[in-house]
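Read through the structure below, which is laid out as C-alpha cells, and then see the notes.
Here the complex is missing one protein chain, while the rest keep their positions.
Chain naming follows the written order as A and B, and within any one chain the residues start at number 1.
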Amino acid sequence: MSDFDLDLGIKRDGGLTHVLDKGLGPRAWEDVLETSGEYIDIVKLGWGTAWVTGNLRRKLDVLRGKPVVIGGTFFEVVYARDRLDDYKRWLGSLGIRHVEISDGTVEIPRERKLELIADFARDFTVLSEVGSKDSEVVFAPYEWVEWITEELAAGAWKVITESRESGTAGIFRPSGEMRTGLVDEIAHSIDVHDLIWEAPTKSSQAWFVKHFGPAVNLGNIPPDEVIPLETLRLGLRGDTLKEVLLGDAEPEPAA
Amino acid sequence: MSDFDLDLGIKRDGGLTHVLDKGLGPRAWEDVLETSGEYIDIVKLGWGTAWVTGNLRRKLDVLRGKPVVIGGTFFEVVYARDRLDDYKRWLGSLGIRHVEISDGTVEIPRERKLELIADFARDFTVLSEVGSKDSEVVFAPYEWVEWITEELAAGAWKVITESRESGTAGIFRPSGEMRTGLVDEIAHSIDVHDLIWEAPTKSSQAWFVKHFGPAVNLGNIPPDEVIPLETLRLGLRGDTLKEVLLGDAEPEPAA
Partner (left out) sequence: MSDFDLDLGIKRDGGLTHVLDKGLGPRAWEDVLETSGEYIDIVKLGWGTAWVTGNLRRKLDVLRGKPVVIGGTFFEVVYARDRLDDYKRWLGSLGIRHVEISDGTVEIPRERKLELIADFARDFTVLSEVGSKDSEVVFAPYEWVEWITEELAAGAWKVITESRESGTAGIFRPSGEMRTGLVDEIAHSIDVHDLIWEAPTKSSQAWFVKHFGPAVNLGNIPPDEVIPLETLRLGLRGDTLKEVLLGDAEPEPAA
C-alpha cells in the first residue's frame, strides 16, 4: 500500500463478505476489485438483474476469479416457469459455479426445495436462503432453525438469512430494526460459520461485528460499502473502534 | 448476452424510461450505457447541473445517440434571467434537441407558459412539467388535468408529473407516500401515453408497474436503478413477480 508500511498491530481472521450487485458496469467493478477485491468473497448479481444486463459476458470477465452467484428470486422465476434444466445450462455457459436457491416470493413445497438443493448441489455450490421477502410474513425462531438445519443437511454450503436489499424483512422488522432475539435463537442452534447474515445497512453490520466478532459472515453488502465494512471489522471506524480495537467489550460468543 | 440464450417466454412492449442524471462522469455513463443502454429512452441532466459540469461536451459525446434534455429548473432560471434566446442558441451549440419547460419554482403566468411551449416546440421536442417543487403546495386534481391538457394542446410531446428527485412533492406527499387518488384522476382524463410519471423510488416504480402495467412511462429514474426497474417491469424482482409474471393480478386498466 505504501513504501512505508504503517503497522497497527491488527489483523483479521476469516469472515465472509458477500456482495450484492444490482447492475454495476465493468469499469465500476474494475474500481471495486482494485480497491477492495481482497475483501470480497462472493458476488451476487441480485434477483433477475443478470438476465437483463447488456454485455453480461464482459462484466463476468472482469469478475473472473471471484465466485459469482445469481440471486435467488431469479431461481424462483426459473422454477415457476419450469426452466430448471435451461437454467443449469445457462449458468454453465456463463461459467458460473454457484447457485442461490430461495423461496422468498414463490411458494415451493419444503420437500421440493430440499430436493432441488440436493439436485443442484451435485453440480454447483449451493447457497440457500431462508425467510420471506414479504415484510408482513413472520416465522417463529424454531421454524428458521428447522429449515436452516434441513437445508444444510440437503447439501447447502451456506444458508443465507433474508433481509432484502433494504433491510426491511426476514431478520429485520419493516421499520428497519433488527430482530435480535431471532438472530440469537438461530445462532444458539446453528454453527455461525454455516450462515450468512444479510446486513445491508451500516448499523446492522456494526451490530453483527460487535455481537459475533469481526469474523462474522455478512451478506448483501453494497459494492461501495465493502471498504467501510472492512473498517468496521478492524475497528477503524467510530462505530466499532472501542469494542474491536480497544477491547472495551468482549465480542459476545456466537453460540 | 450468452452463447446459450435462456428463454423465459417474456418480453416487454413499450414504456419509456426517463433517467435523471445529477452529474455522472463520462466513464460512469459508458458503464450505464453498456449494461442498460437499451432500456434508456431519454436522459435528463437535472436542474442546472449541465451548466456547471466540467468538460460537458465529452459527456454529451458519450451520450450521443440518446435524447438528452436539461432539467426544467434551469429553464426557469433562464426565463427569470431573460436569456431565452441565448438558451436556444446554447442548446443548439450542444446538439441538444429536447427541452423541458416547467414552472415548479419560478412563477410563470399560464398563458406565457403555453406560449413558451408553442414557441420552443417549433425547434425542439418539448417535455413540459406540471406540479410545484414546494411540498406544501397542493393543487386540485382538476387543475392538474386542465394544465396537462393545455400543455399537450400547446405542443408538448409529453407532460411530466412532478415528484422531485426525492419523491416528496407533486404526486407525492412530503412523507414520500404517493397521492394515488390524484394519479388515478389524472389517468382517468389523460391518455397515459402522453404522461411521464416521476417515480424516483422503488416502491413508487413497483406501484406504477402493478397499477398501469409494465409499459408505463416512468421518469426521474436514477442511472443505477435502470436495471432494477427493468426487472420490475419484467416481473424478475420480488416486488412485481407475482403480478407481472405469474398473472396473480390483472394490471389495472390505465384509463
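Operating definition for what follows: a contact is a pair of C-beta atoms (placed from the backbone, for glycine too) under 8 Å apart; a residue touches a chain by one contact, two chains touch by 3 or more.
Since the model is a prediction, treat every value here as computed from it, not as a measurement.
Asker: Sort through B:Arg12, B:Arg83 or B:Arg97 and give me the one touching the missing partner chain.
Answerer: Only one listed residue reaches the unshown chain, and that is B:Arg83.
Asker: Which of these touches the unseen chain: B:Pro26, B:Pro67 or B:Gly176?
Answerer: Among B:Pro26, B:Pro67 or B:Gly176, only B:Pro26 touches the chain that is not shown.
Asker: Counting contacts across the full complex, list the positions on subunit A that touch the omitted chain.
Answerer: Answer for subunit A: residues 1-9, 27-28, 30-32, 34-39, 224, 226-228, 230-231, 234-238, 241-242, 245-246 touch the chain left out.
Asker: In the full complex, which bits of subunit B touch the chain not displayed? Write them out.
Answerer: The missing chain touches subunit B at positions 22-28, 46-49, 51-59, 73-74, 76-78, 80-81, 83, 86-87, 89-90, 92-94, 104-106, 133, 164.
The rule is short, and it goes like this: only the chains that are shown with their structure count from here on.
Asker: Which whole number of Å gives the spacing of the CA centres of subunit A and subunit B?
Answerer: Averaging C-alpha atoms per chain gives centres 34 Å apart.
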